[in-house]
Structures are given as C-alpha cells and as structure tokens.
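With one protein chain removed, the remaining protein chains of the complex are shown where they sit.
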Amino acid sequence: MNTFAQLLVGGLLTGLVFALVAVGLTLVYGVMDVVNFAHGEFLMLAMYGALGLALLGIGPLLGLPLVAIALFLFGIVVYRVFVRRLLAGPPEATVFGTFGLLVLLQGVAQATLTSDFQSVSNPPLQATLRFGPIALSQATLVEGIGALVLTAVLFAFVEYTETGRAMRALAEDRVAATLMGIDVQRVNGLAFGIGAACVGAAGSLLMLSYPVYPTAGAPFALTAFVVVALGGFGSIQGALVGALLVGLLEVFGGFYLAPELKLVPVYVAYLAVVLLRPQGLLGRR
Amino acid sequence: MTARPHLYALGAIVVLGLLAAFGLREAVVLDLIFTLLLYAVLGQSWNWISGYAGNISFGHAIFFGCGAYASALCVTHGLTPWLAFPAGALTAAALALVTGFPTLGLRGHYFSIATIAVAALVETFARTTPWLGKANGFELPIASGWAALQFPQKGPYVVLALALFAAVQLATIALERSRLGYYLRALRANHAAAASVGIDERRCKLIAFAWSAAMASAAGVLYAQYTLFIDPPSTLALAISIDIALIGVVGGIGTLWGPAAGALVYVVLAKAVALRFGGAGKGYDLVIYGAIICLIAALRPYGIVGTIVDAIRRRRGALA
Partner (left out) sequence: MHARRLSALLAAAFALAAIGGGGATPAAEPPEIVIGAVLPLTGPLAQTGSGLRTAQVLAQDLVNGHVSYPLPLVGKSGLPHLGHARIRIEFADSQGKPDQARAAAEQLITQQHVVALIGTYASSTTATASQVAERYGIPFLNPDSSAPGLTTRGLKWFFRTTPHDGTFAENFFQFLADLKKTKNVAVKRIAIVGEDGLFGSGASDAEESGAKKAGYDIATRVAYTATTSEVNAEVQKVKAATPDIIMQASYLPDALLYMRGYKQQGVEVKAILAQDAGFIDPGFIKALGADAEGVFTREVFSLDIKHRNQAVPLIDQLFRERFAGKPLDGNTARDFMGVLVLADAIDRAGSTKPDAIRAALVKTNIPGKLTLMPWNRIHFDATGQNDGGAGIIEQVQDGKYETVWPFDVAVRPVIWPMPAWKR
C-alpha cells in the first residue's frame, strides 16, 4: 500500500514536471498554430542560463524570474526574426523551420559550451521531506509547486488580461480577430515570448535536479509534445491534465509492467485518446 | 506536364551511375554515391506520404528498419537476404496499414506526433525483444556474391541502389500521373471539396502510405547488406526519421526531384562540413546544417526543387 501511495505521489509530481515544460508549448500552438519543435532546446538554454546564474551565486529564487525574462526576450526575437517568416510560408515551413532551429541551437550549445554534463556543486534543496510514508525531495516539491503556480498564472493571464483575450481570439478565429483590430504580429510575438518565458521558468527549476548538456531538453520536449497533443493543443488546462496523466501512466507502467516499457502505456494512451477524441482531451475543434 | 523530360533525366542519372559503378575505383566516392542514392530513395518514400499525401511523418525510420531487420533475420536464419525484400516490404506495408488506418484521419500536427509515438513504440519493441537482438542488434557475417547480397567491392551495391532509385522515381512519375496521384492532390488542395466529390481520403492515403513504407523497407535491406551491422539507434531512432524528413523538406516536399536534391545537399553538406570542421569535436557541423535548414525554411520554404518549379511556373505565366 505504501508502495502504491509512493508511486501515486511520484507519478503526480513527475506529471507536474512535464506540465511545467508543456504549458509554454501549448500556448504557442493555440495562438499561432505552431508546434515549436525547438521547444526542448529553449528549455536547454534556460537550464544553462540558470546554471550560469547559480555559478555566479544567484540562487533559483532570484534566478527564475531573470531566466524567464531572458527567455521571454529571446522568444520575441526568435519570433520577429524567424518564426514570423515561417508563418508566411506553407504549413510545413514551421515544422521544419523549428526543426532547423533545434539542430542549430544544439550545435551552438555544443560548440560553445561543450557536451560535458554541467551542474552546480552541492545544489540546494536536496534534503528529503517526509509526509507520513511518502518521501520526496525538496527540489521535486518545489518543481511541482512551481508547475501549479505557472499553470495558474498562465491561465489567469489568458483568461483575464487584455492581451490574453487577444490571444484567445486569435486562437479561435484568426481572420475575425484581425478584423477586430488585433495586431496579429504583436500578439503572436508576445505569445511566443511568453511561451518561452514559461520554458525559462521550467528550466530554472529543472536545473535543480538534472545536469545540463546540449541535448538535455530533448526527452522533456518529446514528452511535452505528447502531453500537449493528449491534453489538446492550445488548452492550458489540457496540458496540466495531460501531463498528470502521462506522469501516472509512466510511473505505474514502469512498476507494474517493466521499467524499460514504461513509455508504452503513455504512447498507447496518446494514440487511443487521439483516435477517439482527435482534438485531445480538452482541446477545441 | 509530360513525363519525357523526367525520363530523360532519370536515364541520364542511371547512365552516369553505371559509369561510376563500373568505372570508378575509389571506394570513398562510390560510398558517397551509394549513400546519396539510398537517402534519395528514403526521401522519396517519405515524400509519398508526407508530400503527395500531405501527412508529415516523423516516424518513417520504422519502415526503413523493417527492411534492415528483415535482412538481418534472414541472414541469421540461413536464408538468402533477397527474401528480405518481399518480407520487409510486406511487414512495412502491413505496419503502415495498421498504424495508418486509425491515424491518417488526424489533422496536421496530431498525425506527426502520432508517428513519433508509433515509432517510439516500435523502437522500444526492438530494443526489448530478444529475437530482434535487443540493444545489441545484429552483426551480419561477411559473405560474398549475389546470392548472399554482399560484395567486397562497392560497384554492385551502387548498381543495386541505382536500380532501386530508378524504380522509385519511375513509380513516383507514375503516381503523379495516376488517378491516385490526382486524388491526393485534390485532397491536399481541399479536403472537404474532395470528399464531396467522392474521394475516399482514408483509402487513398493508406495506399500511398503502404507503398511509401515498402519503398523505405527496400532501402533498409540494402543498408543492412552494405553496413553489415544494425541496431535500434542506427535504424529506428527518431534521429533517423528526422534526417529523412529533412531531406524531403529541403529538397522540396511533393516534388518529383525534391528528395534527390535534398539527398544531394545532405550528403555533400554533411561530408564537406565534417571534413572542414569535424576534427575539433565542437559541433560546428550541426551549427551549419541547422542554419541552412532555418534559412531554407524561412526564405525558400518550398525547398530547392519547389523553388525552381515555382520560378519556372512563374516564367511560363501559368497560374499557380
């Protein structure tokens, strides 16, 4: 029974980590129909950034907003210079354009930062917390709370702010939104930037538990794509629900099936959901 | 658009290729040509489903893997690897039908991610199944001769790759002029309108997908007989699927010569960059490759051939 409880908690916390990475991705898709395949590399950059700050003595509390802001600006630049042009082309252009970005960013990281695993010495928040029979590390708890906060903040932003409403309008009907006077390029750019900022926050938190290297973001990104598709592209709540589901499936699959097969239930579930409900669990259209 | 100029071009390539296969001795150049042809075949097979049918796949490596593993299994069970051509093709086509039936109706990104999910499942299966070699894969013993489909020199391999390339190009030329080809084009232009005229989207795409898988499998057989070593990372990994997709896209999605052009760029670029910058282990090659793809995506999204075709059309004054 204890094992079950531990697995449950572990699965939920893992899911929250996935949610952390996935919310930024789903926002961008919802607003401009772009799946940023370089999402994992944005995460990787954020982790390097957070690591750099940590080496300068700036801990995660202050480091997180700094990295988030840096990624926000980076996201806006990438949008203005690159993604905007991709959107003007055929739909495949965004797909392989962001793939090119993935390759480019990984290459730049390897060329400038080497492919060594990098981390801080004696990272903070490593102590074990106990809640009855359940044990978890402080870092994992912080990541989990961070995910919930981020999701809530993003949701509030999208629901209650002017810009957020503009984003939702664009997501629903681009032509009508433009006719209503919404500056598409500006809102797109902001959405991309905010998506990047979310990933920035994710990276600062993940740096507590994972070493950083040029391809560090890839496995998270892959799971994020599945999570977002499962939850419904464009739905923030969907991303959270999808992520929790994936986390639970992975952990329980690992224990009751076999660890090397733990992603099988995840992918099977994805395929099942998407077949029965093509727009994902909570997605529109 | 008549097929004749394309047939002439194909004929010229075959002639050049045969000259190279019989005339050149340099193993390095022949290796490049072989790789080029193999990638062109893979790219074209991908083109059928992602270009002509319009469902971009990021899991195409699994069909390539079908052929490669079929070959390895044949050899390790004492059968001739020639059997792997039909066996691998049938397996690949079956896999395509089974996975395509539920997923080909999915829109855009959902399908692409579904292909990643399916590919991950296949890769996990190969990596955890004992009779598929698990993580070790297979090493094919050295043999010689046409029966064993293995040769000490490169020439025969190039000839086989050439034959496969020619077959695939001819099939694509035929596709473009066939009813299936027109249906696919109609579907790409407007799903709803096409459906209203009675075009069965799922059926058309399934056929294209199955053929696409069979072609990729044939390339896999050749690869296995050439490299003599296969394992999940070298035949089923996401990275391989991405390479195949990038070749198709850089060359020009949905065009006849796109994959060949993309393969050319890929091989020449990868080799040239590795030669120039390789030694330091710094990843400059990745930087350059990535930058080029970004530039093409942003500035010339129809790929090389797509851009050329576009320019020709405009010069002719035809309506796009």
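Quick notes
Going by the order they are written in, the chains are A and B; count residues from 1 in each one.
We take it that a residue touches a chain if its C-beta (ideal position, glycine included) is under 8 Å from a C-beta of that chain, and two chains touch if they have at least 3 such contacts.
Given the structure is predicted, the values throughout are model-derived calculations rather than measurements.
Where chain A meets the chain that is not shown, the touching residues are 3, 6-7, 10-11, 14, 17-18, 110, 114-123, 126-128, 135-137, 209-211, 215-216, 218-220, 223, 247, 250-255, 258-260, 262-263. Residues of chain B that touch the chain left out of view are 5, 8-9, 12-13, 16, 20, 26-29, 31-33, 35-36, 124, 127-128, 134-137, 139, 141-142, 152, 223, 226-229, 231, 233-234, 257, 264, 268, 271-272, 274-275, 277-283, 285, 308, 312.
Simple rule for what comes next: only the chains that are shown with their structure count from here on.
Note on chain placement: the centre of chain A and the centre of chain B lie 31 Å apart, centres being C-alpha means. Those residues of chain B whose C-beta lies close enough to touch chain A in the complex are 56, 102-103, 105-110, 112-114, 116-118, 120-121, 124, 127-128, 238, 242, 245-246, 249-250, 253, 282-299, 301-302.
Remark: chain A residues 29, 35, 82, 85-86, 89-97, 99-111, 115, 214, 222, 225-226, 229, 233, 258, 260-261, 263-264, 267-268, 270-271, 274-275, 278, 280 touch chain B in the complex.
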